Each structure stands twice: as C-alpha cells, then as structure tokens.
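In this view, the complex is presented without one of its protein chains, the others remaining in place.
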Amino acid sequence: MLAEIKGLNEECGIFGIWGHEEAAQVTYYGLHSLQHRGQEGAGIVVSDGETLKGHKGLGLVTEVFSDGQLQQLNGAAAIGHVRYATAGGGGYENVQPLLFRSQSGSIALAHNGNLVNAAELKLRLEQQGSIFQTTSDTEVFAHLIRRSMAPTLKEQIKVALNYLEGAFAFLLLTETEMYIALDPQGFRPLSIGRLGNAYVVASETCAFDVVGAVYEREVEPGELIIINKHGIYAERYAEKRPRSICSMEYIYFARPDSNVDGINVHTARKNLGKRLALEAPVDADVVTGVPDSSISVAIGYAEVTGIPYELGLIKNRYVGRTFIQPSQALREQGVKMKLSPVRGVVAGKRVVMVDDSIVRGTTSRRIVNMLREAGAKEVHVRISSPPITHPCFYGIDTPTKEELIASAHSVEEMRQMIGADSLAFLSHEGLLEAIGRSANGSLFRGQCMACFTGEYPTNTCSQLLEQTVKQ
Amino acid sequence: MLAEIKGLNEECGIFGIWGHEEAAQVTYYGLHSLQHRGQEGAGIVVSDGETLKGHKGLGLVTEVFSDGQLQQLNGAAAIGHVRYATAGGGGYENVQPLLFRSQSGSIALAHNGNLVNAAELKLRLEQQGSIFQTTSDTEVFAHLIRRSMAPTLKEQIKVALNYLEGAFAFLLLTETEMYIALDPQGFRPLSIGRLGNAYVVASETCAFDVVGAVYEREVEPGELIIINKHGIYAERYAEKRPRSICSMEYIYFARPDSNVDGINVHTARKNLGKRLALEAPVDADVVTGVPDSSISVAIGYAEVTGIPYELGLIKNRYVGRTFIQPSQALREQGVKMKLSPVRGVVAGKRVVMVDDSIVRGTTSRRIVNMLREAGAKEVHVRISSPPITHPCFYGIDTPTKEELIASAHSVEEMRQMIGADSLAFLSHEGLLEAIGRSANGSLFRGQCMACFTGEYPTNTCSQLLEQTVKQ
Amino acid sequence: MLAEIKGLNEECGIFGIWGHEEAAQVTYYGLHSLQHRGQEGAGIVVSDGETLKGHKGLGLVTEVFSDGQLQQLNGAAAIGHVRYATAGGGGYENVQPLLFRSQSGSIALAHNGNLVNAAELKLRLEQQGSIFQTTSDTEVFAHLIRRSMAPTLKEQIKVALNYLEGAFAFLLLTETEMYIALDPQGFRPLSIGRLGNAYVVASETCAFDVVGAVYEREVEPGELIIINKHGIYAERYAEKRPRSICSMEYIYFARPDSNVDGINVHTARKNLGKRLALEAPVDADVVTGVPDSSISVAIGYAEVTGIPYELGLIKNRYVGRTFIQPSQALREQGVKMKLSPVRGVVAGKRVVMVDDSIVRGTTSRRIVNMLREAGAKEVHVRISSPPITHPCFYGIDTPTKEELIASAHSVEEMRQMIGADSLAFLSHEGLLEAIGRSANGSLFRGQCMACFTGEYPTNTCSQLLEQTVKQ
Partner (left out) sequence: MLAEIKGLNEECGIFGIWGHEEAAQVTYYGLHSLQHRGQEGAGIVVSDGETLKGHKGLGLVTEVFSDGQLQQLNGAAAIGHVRYATAGGGGYENVQPLLFRSQSGSIALAHNGNLVNAAELKLRLEQQGSIFQTTSDTEVFAHLIRRSMAPTLKEQIKVALNYLEGAFAFLLLTETEMYIALDPQGFRPLSIGRLGNAYVVASETCAFDVVGAVYEREVEPGELIIINKHGIYAERYAEKRPRSICSMEYIYFARPDSNVDGINVHTARKNLGKRLALEAPVDADVVTGVPDSSISVAIGYAEVTGIPYELGLIKNRYVGRTFIQPSQALREQGVKMKLSPVRGVVAGKRVVMVDDSIVRGTTSRRIVNMLREAGAKEVHVRISSPPITHPCFYGIDTPTKEELIASAHSVEEMRQMIGADSLAFLSHEGLLEAIGRSANGSLFRGQCMACFTGEYPTNTCSQLLEQTVKQ
C-alpha cells in the first residue's frame, strides 16, 4: 500500500493563474484541492506586474496561510505549490515556489517531478562557482537558466530545459510573464483551463472544478507555454515523443474526481476493480477497500462479483505533521494510527481486501493481521496493479530493488509473507486496458510502466539502477 | 444535510481510562478517534493519585497537544474531551475537561450532552452567590456538587445528578476516583471496555478499537459507576427508564466502525439505504452519497436497486478552523469549499443523491445545483431519515421550528424548493426497523425520535418549545 | 538587592480610564509605562456600555497584545493590569483583570496588593459551596461581592471591602460603572488624573505623563470612588486612618519619573543618597550604583561626597521570561546574566557600591565579588534603606524572618558575609527625613516601616509572623 511507505504516499502539486484580480485567493483554493499530493509545505508567489511577492511555510495550506498573509499577496498572476515529505529534503528552504531575485528581474519556480540527472548537473554548476541554497533539484533549473548565454529569457529557459532529464512539470513566474513546461515524456499530469478571462493551470483537474474553472486541454509533452499581456503562446522545446504518464497517478495519487490525461480517475479505478474481479475472482462474503485510493476499485470488484461492498476499514483522518507517534509499548498493545478495522462488518466473514499496491509487504501484512484480529475468517488480498519490481526515478520515492518484495519473490511467497488466504495482482494488460489504453501501438501505450517492467522511458535510469543495485 | 448547518455538524466526545501507566497517551489516541464528534477544542486531565494536572486548547487534538505537553501529564488515570463548535459558547474557557480546585480536593469534568434546565439552575445558583467562569452548562453540575450538603462526594454527585434534566454523559475525575454517569434516558452513547487491567470508557466504541481495548458493555441510563483503587462499582442514582438514544447517532454523528448501543453504525446505515430503496425506488443511472455519513446508505440503496454506486461527490478534506472563507466574488465564480461534484461520473446521467437529512434546505438546494452544473440530467434526492419537524433540546443545535423547512412544507413543496426531480424521506417505521428496533414495546422503542415527531422524552422541553415558538 | 530575589523584584500595576474613545489603546500605553511593576502577564478589559470584552496573556504588554487584538477591544472605559511573577501563583488563569460574568451583569477586577486574610476567607467561602477558578486572592473579593445581600452593587462592594484586611488597590469595571478603592492604610500608591474629558487612574503617575494626562490627586485610604455616566463620586467605606504607604515604593519599586504620594521618586532617591553620604561617608575613588533603582541614590551620594559618579555596573537588558538559564558549568566559568562590572571603570579603584537593600545577602556578596574580580581595590557597600528584619505581608514576597540576613546578624557580621571592606545602612530617621516625612506626628509618619521595625499597621500580621516563625 503506497500510502504507508514514508515518502511514497504523496507527490507534489502545482497550480497557476494569469489574469485574475484575486489570483492568490484562487491559488489558495486550487492548492487546497491538491493537498492530497503534498502535505509537508505550501507556498504562493504573485506578480502585480512590477514585483514578485511570496509566502510559504511548512504544513498544510490552511496552516501556512492566514487571511492577512493572503491579502498581502495582491496581483493578477500567481503560482503555487504543495510539497510532499521526503526523507532528506525537508525544511523551510525547500518549500516552493522558490524565488530567485536579481538585478535583471526575478523568477519564481514551482515544480512537480524529479530530475534524474540533478546531482550531476549540480556538481558541475558548483564546480563553476554556483551556490545552492536548497537541496531541491528545482534549483538546478534556475541556475541553468541564469547560466545560459541565450539573449532572451524564453530562449534561456529552452536551453535549460534541454539539459534536464526525468519527470518535470514546471510553472515559472516573472514580473511580466508565466511559463509552463512539461517534460518530453509527459510523466506528470498538467492541464490548462479557463476561469472567465483568466488562464489556469493545475496538476489535476479537480482544482478546476473547485475554483469554478473550465478544462481546456492537457499541456503536451515537450511543450513550453508562455502567457503574458499579449496572450498565450504554445511552443515546443523538444520533439514530440509518445507520452508515458505515470501509471501510479491512476492507481494511487490522483483524486477520484480528477481527469488525468483525459481519463476520469474514479472511473479508471472502478474499471481496475472490475478487471481484477474478472482476472482473480474469489468466493467471499464482503469486499472492502483500503481508503482512500482503493474504495473505487473495491466498488468495481463488488459490482462484478456480486459480493457486497462494505466499509471494513476506516481511515483515521487528521493525522498530520503534528501527530504524536505512540510509544513502542502502546504500539504493542494495539494502538492504531492510520487504519481501523470495522469489527461489526468483518467478524466471522470471508473478506476480500482490495489495495493499490504492495511495496515492502509490511503494511499488507499489518492490515491482514488487523482484519483477522477483528474476526475475519478468511482474508483474500487483491491488488489493483501488477507487482512492483523496479524502483522509480521519476518522483516516486520507492525503495531500492532489493527492498521491493516483488522483485525477488513469487506471488505465492508473497501470499505467505503477508499471511493472506489468497493473493492476486492485476496483469500488465489488465492495467492498461482497464484504464483505456488501446492495445496496439507503442511499447508503453501512453503510460510509464517502468516500476512494473523495468523498461525506463529515459536513458540515465538504467545506470542509476545499477548504482542502486551495487550499493 | 446536517454537516452543513453551523453547530449541527458535531457533538462532543469523551474518553476516560483508569489504571494505565500511559493514561494520557492512550486518551490522546482515544480522543483522536473521536475527533469527528468535535473539532473546536480538546483537553485531557490526569491524576497521579495526588494531584490533577491538565492541558487543553482550541483546535484539533493534534494541534492542542505537543509531545512535551503530553509527557508532562503523567498519572494512571485520565479523562479527555473533544468539543464541538457552538455559536455562543466558544472560547478557551469552555474547552473541557473543566478543572475545579478547592482546599478539600479537585474535580475535573468532561461532558457530552445538553442540560435542558441549565439556565434555570444557573440563575438560582447565581442568586445564591455562585460565580460561573464559563458559559458551559457543565459547570452547573460542579456547583451543584459543591453546594450539596451530603457527607461524601459520591452522595453529593448523586444529589447533583438528580437536579439535572436532559441529555448527559459525564466523566468526573478526582485525585483518587473516577465517576461515570449517564442520564436516565440514555440519550448519548457511552460504553465501557478493558485494556489489559485498565478500564476504559468512551462515547464511541471506535475508540476502543483504536487503542486496542476490548468492549465490555454499555453504561446504563441512570447508572453511576465508580472506579477507585478498590475496584469498579456500579450504582444507580435514578430508576431505570426505557432508553431513548438519539437517532442522529446512527444517521449522522457516529463513525461507521462504532457500535452504538450494540448496533454497528455502518451496517445500520446500509440498512437505512436498503429500506429507502424499498420505500422510494427510482429509475436512474448512478447512486451517489454525500460524504461521509451517507456513503454507507448509498451503498445499501445501490445494492437493492441494482443501480451502480459511484463517487459522484468528493469532500474536500482539511477544512478546519483555519480555513480562509472565499470572498463573495469568488463564491459567485463557483469556488467550492466542502464538496465537489465529479463531472466524469455524473455528466449526462440520472443521479440518485442520498443525504442524511434536510434541515433548512439550503444545502440540499446547493448540492442539487452543483450536480446539475456538472451535467446531471436528473437529480433524485433520497433522505435516510424522516422530515425534521421539531427542534432538539438534547445537544443538537437545530434551528427554531420556524426555520426547519419540514415543519411547514410538504414533501412536494420541499422538492420544488431544493430543485430536485424527485424527493423522498424514510418513514418513521423504516428508520426504526432498519436500525433494528423491534416493532412492539414502548413509544420510542429505544430511540429518541423527538425531532421527527415532537414527542420529547423529558418534560421541560414542551415549555422550551413554546418559548421558542413565541419569540 | 531586591531585584535579585525571586518574586521580590516586582509588584503589580493597574491602570484605568473612563470616557475616552480609544480607551483600550490608552490603557495599553499606560500599562506599558508600568511594565517595571510586573512582567509575567498583562490584560485589559473594556466596556462599550453594554458588554465587557477582555484580552490577557502571559508575557510583556507588547507580547500579549497585537494590533488586531487591541482593535477589537472597543469601548470608552477600560481597566488593565500588569502582573508580577510569584512562586506558586503563575499561570494564565491568574493573569488579571479577572472577568466574572453572570446573568445579572459582569464584573472585571484588577488588583495591586495582598490580602492578609485571603486564605481564611477563601476557606469559609468554599465551605459554603463557592468554586474558585484561580489561586489569586483577588477572586475572594469577587465572591464576597456576589455573596453580599446588600441591595445595590455599590453597597455590596462596600460590604465586601470591609471583610478585607491588608494592602489593596482595586479597579472594578461593570458594563456601566467603574469603581476605584484603596485599602484603609493606603499601602499602595494610586492616583487620579484627567485626559481631556476622560478620567484616568494609575498605580504610578509616570503613566499619566506617558499618555499625556494631567495629575489630579491621590486616591485616599479607605475611599471608594464611583464613575458612571452621571459623573465621578467619592465616598468612604472605612474611616480615615493615617496613611502607611510602602517605603519600598520609594526605595525600589516606582519609576524615578513617578510622584508617589506627591513626592518625586528620583528626587527622593537622590536625597536618600545625600543622607547616606552624611551618615556614612567613606574615602574612595568612584561611586557606582546598582541599576536601575540605585542610580539616583549613587548620584546623590557622589554629589555630597565629591567622589566622581561612574557607571561601574551595567545591567543586561532584555532578560525576560524566555531567557535561557546558563548551565552550572557555564555559571562556574563566569557567565553573567543580569549585571556586568565595567572593568575600565573599577580596576585599581576604591569603589563605593550603592544598593537599595540587602535581603538574603547572596546577591550583595556576588556583586562585591564581581567588582573585585574586575580589579576593584576596595569595595564599600552603602545601602539606601535600614536593615530588613521582618517579612512583609502586604504584597512584597520577602522570605521568612529566618532567611532575612539582617534579622539575626549585626552589620559587622553582614559585612564579613558579603565580603565588603565596609558596609553601612541608612537609619530609620534618615529614610523618613530624606523622603520628606516631617519628624513629628504618628508612629509611621505616613510610611509603612514594618519590614524594618516589625511594627505592622494591621492586626493579623503578628499572628502570621508567629506562624512563619514556628514552621
């Protein structure tokens, strides 16, 4: 279950708006709807046409911004960011948007993704005298822009983008322009919409619904979009390549009410559940899903199998940064933090427990145990994705290959390790077809499947994989 | 929809533990699982056998307590409270447990409920020179205890309890004893369990599951339970009367994984949905429930009708005390705060929208509108309770009779007012039978139905109703 | 040196205003000028004619109030309080003004002083069922008022005042009136002034200068002053007795720019120094005073003796509640917190060190050592008050008789204990005459000299003294 792995449970979210009187306010609500993508920090930078002003902080959007602070961010253009918690890179400095001021103008940057070659680029820049203020790979992009000899900012940005390898969705704000860029493979979702006369851009379309905006189109892989007082312009900085959007966006990250690359996430998940029911049916009394990502899947599974869908697991909300961890003694006494089983639902029943994935296997084992202790007679685990056998280098902080339980164990071995009565994963084909990718065409048919197949859409990753393995 | 009415959406929660080394820590996790019952404030008081120490504050449990503060609350007995937001009674002073110190010993009080005759008792006490520090009715109980001439604290408490009318579940902690009391009608849920050798008590059984405790039994109406170093003793301070537990605990308040008066809430709600499907079926494409209370109901409705259950409405989480309200202009542009429709699910569909109740009707109208704007072809509203025609005086902050839409309008009038294609409520019988109350026996058959029928289980309320009407 | 004894270094301060549009703002500046009298907490309560509103908190006036909070305290009448730190009575609850609400109206109370019979009164009130929320003796007064059977609030207050024994200066605010009362001996200073058409009242006249008000007169011992929309009325609740204002106000507490009972404090202190020079001259190179209270004294001593006055000791400012205490190791290495010697001024010199008092003797020894380590050849200590031989029961938190060094030791013994080359105290006569009390007349000639003589102006104290001695 992705949600339980530290650093795996979230991904950043970005939001931008151009041409709206209350730009910062709209961004606040937009970021709020993207809060599930990152809960460690949040920030907004606005332009009033002459200067950039920003505010950011650690915590939830509602913790970071007070009414007064939001009022001070006046201006008709804004970009915002919600940040997810990573192991090494915490701290106020890394909260985005990053704001770089210079005597020739300012740049604010909001980034969702992961640059595969960031460390290498950073080393080279430092050797040439650059000073980094953050440990974020986002800052590398800023230095590349400033180092570029190109005559205009737009050209500098294009040069800099071509240095980057990996997954990235960038919003860049200056005093007078906004730039939007997506990596050439389109790993991350990024959509454009309209709110009256204003342009909006967001990681997920749920942000459009929340602020009352209308969806227009996806940002294309390799595209650079410029918005200024003259209008909106789309250019390319890289050739078009087949999109390889992250499969996990459908399986785990995105909100069910979002459309990702044009496909509704709830519907996609329900289809995953239906397909899973066809691929791996089981005789049981109740179907339950691990909240929140597997609710839709479980509903689909129940619909096809005819087994009643029930709330067999409840998520304890309000578990944030400030939650106090239980002592070892309390943990052993059975204090539960994130999930509780519903005894009245599962006691004496044969339970199908649907989850999104198995990473190390420890969480799955814990949930199976929990259900048995609550009286479940049998526990059948159904996973709405194929086994994860390879690490991700595009922004999902998976463990090394060795730690991935599926990289070295058969399904039957895994079943025994997590203590389930039966275990089944969705097939590669099942995943793609349920989401709606046509069977013919390119290798990836629009989605990155690297964590399931080891076939990485960019070059550097094979080397990174070797380094990981050797250590 | 109860959740949308200010002050209607929550109810207090209480938790206590006796005989556990980490009493405050366990209480913290217990309160955390009761957070849905009150989000305005939280507090814990512990006894180490010699003194009482407490900490409380405004905000969520995780906001009020830091690790250091919790560490300082050492002792083997503790009571805690989460408080819901009321119109008039906000502020730090009213956050519970209330702690009263005197030269003859201290008393800490945590209370869930509402005393019908609090104002009258308070006036009499003030005329005799008592000074109140809070506007909470809980303090009245403390003054009655202190004023009592009875020779022992236990007798003083019994005398005081007999002055009270209304709904109350009290936890009272002194340096050396814990007292647990429930009102003679048993309006509020209150259960007792064991955690190893320790005794636990909580508003809902979900708290037992979260801390690893085992359920033992309900506290009985009119019962006074005493725990001290000699053991646990149950006495009665009032005669046994038929229980009239609040129907809204099943319909709205309690967590689906709790058992209330022995009945699992998720199952009860699913049964409400099944019954509703039988009483008011409709030809439609999707069933959706207003989160969180109506999810289970919608699943039941879908199961019986065969219409697919879908996530048609998404709740925006993390909307707490610190959420910044949108300006009027943004509101008109369509900024949504608590609920978003899932366009991909409802567009072009005939939608059954299941909700728990209709109070003023404004929220229902807003949700119906929202669904239509997201493309729903038809919207059929199904309510999992009968029409609310009378105010509640037992702790649910309903508006006056005049403001209750169902007190003066027919179902057809209400349908037009909220703009639905059809509207149906559950019947009185349907409600009771779905929850599992046998048809024969007392008037209320174990549940308070006053808000649906106007038949109040205590005397004073008829007078209060008249006062309300006249104003 | 009074400043170094925990709890001895401060005393509360009160400020009130009636009839000014910005009452809370003026009170803020008034309290700020009284900050030297109490740095643990501060609070303001205002009346807008219909309700009382208040804000209070732990810390300095500038820490407790933000601009926004002050803006919310609208109303034309206000009372405020700065609180000093005592050993047992810390905590938010005890910060004043205390605000007592009831259905018959509210009362806010600000108090400077100490009630000698508070514990006895509190016990009796609790036995009759009263509940106390604070450990402050101020609350006793509120309960006495509420318990009184007198028909009007004014009469109730008079009855309550007659129960009290000790030192007290009270400000009491209701929705429609302000009451000002001083104890029958007038232990504490309290003055009345005018600010345009508004009335102001303050513990020290420096507050009048800071807010631009004009001094009118002292509140008389035993007087009760009422201000309401009809005007200002002075009554008596007790017979006139000879005033016995606390000597320490001149010696230590008050700001040099205040007039206390009509006498300027800086001038009084300078006169103490002049008298000390006549009573105990010495051959030396420099005169230095312990800041802040002994600066004026040292200047006077220098003027008469002709020895140059120098800054030989510097006070480290900004030492507040949040100051981190040095570890024992650092303390032994010589880390200084409150005072630093000025090496360049004292090295190689014979130094006269002027201080206000000697309590336990430990601080004096530390300062003498400090000066010697900084190179002073000789250190001659001159104290601007007689030896303190008896504890105070009127608000100055002196240690027990046994801990007072002067209660059991001769001047020569004390000289040896503090390590000075010579030591001299001011005489009783010298103290009174320097301040300007005429030699004839009553025993105390207007000042309380109890800590120097053991002759307490109220009865109960002799008994308290015995209790202290016996323990």
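List of remarks:
To keep things simple, chains are lettered A, B and C as they appear, and every chain counts its residues starting from 1.
In this section, a residue touches a chain if its C-beta (ideal position, glycine included) is under 8 Å from a C-beta of that chain, and two chains touch if they have at least 3 such contacts.
Just so it is clear, the structure is predicted and the values come from calculations on it, not from any experiment.
Put simply, the hidden chain is in touch with A, C once you look at the whole complex.
Taking the complete complex into account, C:H266 is the one of C:H266, C:H380 or C:R437 that touches the chain left out. Contact with the undisplayed chain is limited, among C:G16, C:P341, C:P399 or C:G446, to C:P341. Note that of A:H32, A:K122 or A:R445, the residue touching the chain absent from this view is A:K122. On the side of chain A, the interface with the absent chain consists of residues 100-104, 122-123, 126, 128-133, 135, 139, 142-143, 146-147, using the contact rule stated above. Taking the whole complex into account, chain C touches the unshown chain at residues 21-22, 25-26, 28-29, 32-33, 35-36, 60-63, 65-67, 70, 195-196, 206, 209-212, 255-257, 259, 264, 266-267, 270, 295-296, 299, 303, 308-311, 314, 316-320, 322-324, 326-327, 329-330, 333-337, 340-345, 374.
In this text, only the chains that are shown with their structure count from here on.
Removal of chain B from consideration leaves the following touching groups: A | C.
Relative to chain B, the chain whose mean Cα position lies farthest away is C.
Between chain A and chain C the centroid-to-centroid distance comes to 62 Å (mean Cα coordinates, whole Å). Chain B and chain C have Cα centroids lying 51 Å from one another.
Mean C-alpha position of chain A lies 36 Å from that of chain B. Not a single residue in chain A touches at least two other chains.
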